[in-house]
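For this depiction, one protein chain was excluded, whereas all remaining protein chains were kept in their positions.
Labels run A, B and C following the written order; every chain starts at residue 1.
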């Protein structure tokens, strides 16, 4: 489903965010991506979404080398990947309902389907009451849940979630996790970057650990174990 | 230090975010503010910062009723309150260094002091290498740490931190917590809204629990216990 | 088909919605567009009026005078008349007797008329025909056809003055077109700049749409619609301001100064159609093109 072959990413300012990443994720897997702050988790998700270009290597999504895809085709690739962004990225001038509906409208979904499905997903993330609020009228956790709702509305084959529970209380976070497991059970491949030790530890899924832009561990049924080899002094 | 007397907040769109909050926090206290997503934690911090106006009640900061303060004086009040915002609020056109230095410049700090203190604080949050990066060149956790650095640079008597560890790995989160405890030890009053159950449980500090805009628990040496009385169905 | 239609419908919805939700920026942007077009309108009126004035002046010289020899018979006179009338563009031909001519001189000369005293008895002035032509350019032919004819002593028209006037008119027309050209260019520039500022302030939004998988056309659509609507509203406002403002001014001038200025000024009616057309074309065109061009940069993500 997702395959990275010796992928490296160096940003314009010279920061080497990822070095020589080799990775294969099969269809239907649920993978946690862990690593300390700045390890390269978000960079990895950005590469899969083609938000950033790889510096070296290739990324295959469904047998298609997305590093070679012409600009024109990118939107169609992105539609196969639902994304929960770390910084939410909600459209400020659209209500919660419209933000979620937007993802359906761009693929030309039938209005009837939109009217049926959006409220369903909103109630799934417990935001029915906020349907007509604008993003800046929401709490942090509510915004995050809108972003989650938008990412799953189209039943994408791949779901990438970048710290989808960072702003949620544990209870709500577990609700979301249950929903993700459910979606995963119906065939969606899920890659989730997270810092939530509890969640990673209790889910017993594949865990990929990044450190300084390299994969230092990749375990089936793994746990959240971070060794920070070369930390600077602690206070 | 901070005193809220029957404070209520109703937003323009009719959402009642806080109802009849009475609360007193003494100088030098370390207080956790917990509660499920949308409970009103950020609203409370926004009221103390006068980012939002109270609908009813009064808020005293250092014996001063800030709900009565004329607009002109607000900046000077805000300078006594360091804030880590849930959404970071970094100035996009300033580097990490400049963002942190900005808080010192507005109070007219001496350039020598700025040049001495900013690198110190940046190394405290482990961001020395990123001093000349712009916010959009940082990872989520790095941005959050810049926001933390900025909030403490002026040694404010009060520090309000709205989920300051939401985007940090546990290791880094604990580094930050140690730093906060240290600051607290030197006399700064700290109010921290958080979802980090581990942290709250192991710190044994005062915990105020909000639910639907009301204080439902207020315990010295408390723990993170959330009862969600009227949840909607879970999946 | 149905899919495309749904997408199109959704684009339109987004366009109108976007305009409404961004109305505070929209107001600033529409105001700038109107303001630029109002300037353009004022200049257009100014230049057209100057042109009008010059053209008007030239028509005062649109006559040819044919001086006749003394004592010629009616046959010859008829022949002259007929020859003159055969020319293209001749409007009227009027006989002016020598007495009439003297009388006219007297009127023209005003205070110096006493110089003509005593000429009545032995009037040295000839009889003449005054031939009016439709437009000055027809005069040359009339002159040529009559020169040398029996009974014609001299054919005269104010060639020099007319040539000079025509030249001035030409230069004014060219100069006017140049100035208006510059203005149109500058207006286009300002309007597209304004649209650019509006679009730039929403680049984040555009980015988000891209990351969610919207195609460039889908993202562009609502912005183009917004741009066109801004342009349209801006031009309608400016048309109203210019038209009614000028009508008011025109009335004022007509009432207060009678004919003195009125003849110089182009009438509001005459410009209404042009202004409507030009303004709408600029407003809508730049609204659309400006949006497309300014978005280009942000769509490459």
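We take it that contacts are C-beta pairs under 8 Å (C-beta built on N, C-alpha and C of every residue); 3 or more make two chains touch, one makes a residue touch a chain.
What you are looking at is a predicted structure, and each value in this text was computed from that prediction instead of being measured.
Q: So which shown chains sit in contact with the chain we cannot see?
A: Per the touch rule above, the missing chain touches B, C.
Q: So which of C:79, C:98 or C:196 would be touching the chain we can't see?
A: Going through C:79, C:98 or C:196 one by one, C:196 is the residue touching the chain not shown.
Q: Where the complex has a chain not shown, which of C:97, C:156 or C:217 is the residue touching it?
A: Touches the omitted chain: C:156.
Q: Which is it among B:29, B:51, B:198 or B:218 that touches the chain not included here?
A: B:51
Q: Could I get the residues of chain B that touch the absent chain, sorted low to high?
A: Output for chain B: 49, 51, 71-72, 75-76, 78-79, 81, 83, 85, 89-94, 102-103, 105-111, 150.
Q: Tell me where the left-out chain touches chain C, residue by residue.
A: With respect to the unshown chain, the touching residues of chain C are 24-25, 28-29, 31-32, 35-36, 38-39, 42-43, 46, 50, 111, 114-115, 119, 124-125, 156, 167-168, 171, 179, 182-183, 186, 189-190, 193-194, 196-198, 200-201, 257, 260-261.
As a working rule, only the chains that are shown with their structure count from here on.
Q: If I average the CA coordinates per chain, which chain comes out farthest from chain A?
A: Between chain A and every other chain, the largest centroid distance is to C.
Q: Quick one: which pair of chains has the most contacts?
A: Answer by contact count: the chains A-B.
Q: Report the most central chain, judged by the distance from each chain's C-alpha mean to the global C-alpha mean.
A: A
Q: Starting from the mean Cα coordinates of chain A and chain B, work out the distance between those two points in Å.
A: 27
Q: Quick check: how many Å separate the C-alpha centres of chain A and chain C?
A: 62
Q: Counting only Cα atoms for the centres, state how far chain B is from chain C in Å.
A: The mean C-alpha positions of chain B and chain C differ by 66 Å.
Q: Could you list the positions in chain B whose residues touch two or more of the other chains?
A: Touching at least two other chains: none.
Q: Counting only residues that touch at least two other chains, what does the list for chain C look like?
A: As it turns out, chain C has no residue touching two or more other chains.
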